[in-house]
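For this depiction, one protein chain was excluded, whereas all remaining protein chains were kept in their positions.
And then subunit A:
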Amino acid sequence: MSNTGGVSAEYRCYSKFIYNHGQKPSLTRATDSKISSVLHRFYPMLIIFDGALNNIMWMCEDICLPFIYMVMITLVIDMLSLCETSASSGKSVFGKISTLWLGMIGFVVLLYSFLYYVVTVYQDLDQYEPPTLDDIVILLESVIDKLETIRKETVSRTLRIRTWLDVLKFAIFLTPIQYVLMRYLSVRDYALGVVVCCLLVHSIWFQSTFRLFWRVLATRIAYFSVLSIFHDRKQIIYSPLIDPSTVNEKTSATIFVPYAQPMHKMSGNKLQLELLKLYPLNNVINGISKMPCPGVIAINIYIVHENQRKWKPNNVWEPKLLPYEKPKYCIELNGHLNACKSPWEYQESLAEDWEWLDDCWKPSEWAYSDSDWNVIGHNDSLEAYTRTKIWRRRVFKVFK
């Protein structure tokens, strides 16, 4: 091999993307003939289903066609206005006739265009060479991918109803809205609005608009306030700002260790040093009792979370957080996070009789997480929008 070391010194080696649609071994031989024949029969229906999905997602080659179908559907729905009382609809006889006529025409054209499409699919399949198994699988993959996209778009940022209680809450929440809507909207308008929304929701325009809306703080606040009705969002308690004495009172994680004889003569720093020797910060301490009693030392650990968010365009980490998410500083108390003051303010307001066991607050590394506080690692990356640092410090109190 010739040496091209001089070239390689300047060479910039770019890694290459992994594409899922690489060359794959042909399925034709590897697949059972029965499966192949079933898939072959299934193929036309798959094409039609794929066509329907394309229309729903507005991914057709000719983008005007879904629009024309949508207009026809609205014409069909418009016939509902004929069911309404004449006083509310306010249409003349001519108007009613034209509505009925247009609706019927729309329905017939829709039906015929669908049937025509189905027939031409079968005709084309007869006319051209039969599909290979790979063609069918590619189409199948495309359909699955589209369904997956639709599922994601439907499920993300929507309410998740899991229990009967959620159903009840949902009904209570929606009833007044529905009542107001039905009060001011006719059946036709309501149906039209719902159908048009359903037809448009998976289009790229609607989804982009949705994403842009998600950038606005007001949208998020509204969404999370609705969400809080359905989910127990009391994992974080925002007010009041909890102070050390309240933590000591309310915590159920206090560990009671024996107040051994040699310690009785110690006080202040000496006692603290002795305790530190016996119980280093990172060790698990086994307590002797669950309730305070004479002759024990109570040890509490304060675990304070410091939270920050990354702000674009300068990618600066700031303690300013969004109103619906974790506060700047919060302390762990009985499995919940409570808003609290900064650890340095805690230092000044330690409760009576309690003393610091550790000399200072011990921080952990920053744990980086995405915008929804799902941890992704210990390094800042493009994915990271939030980060948390955990400060720990223990206090003790002697029960003589």
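In the analysis below, a residue touches a chain if its C-beta (ideal position, glycine included) is under 8 Å from a C-beta of that chain, and two chains touch if they have at least 3 such contacts; residues count from 1.
The rule is simple: contacts and distances are computed from a predicted model.
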| item | value |
| --- | --- |
| Complex member absent from the view - protein name from UniProt, among "TECPR1-like DysF domain-containing protein", "ATP synthase subunit gamma", "BSD transcription factor" or "Sen15 protein" | "TECPR1-like DysF domain-containing protein" |
| Among A:Thr209, A:Ser225, A:Asn269 or A:Ser349, residue touching the chain not depicted | A:Thr209 |
| Residues of subunit A (touch criterion as defined above) contacting the omitted chain | 1-4, 8, 11-18, 22-25, 209, 211-212, 215-218, 220, 310-313, 320, 322, 368, 370-371, 376-385 |
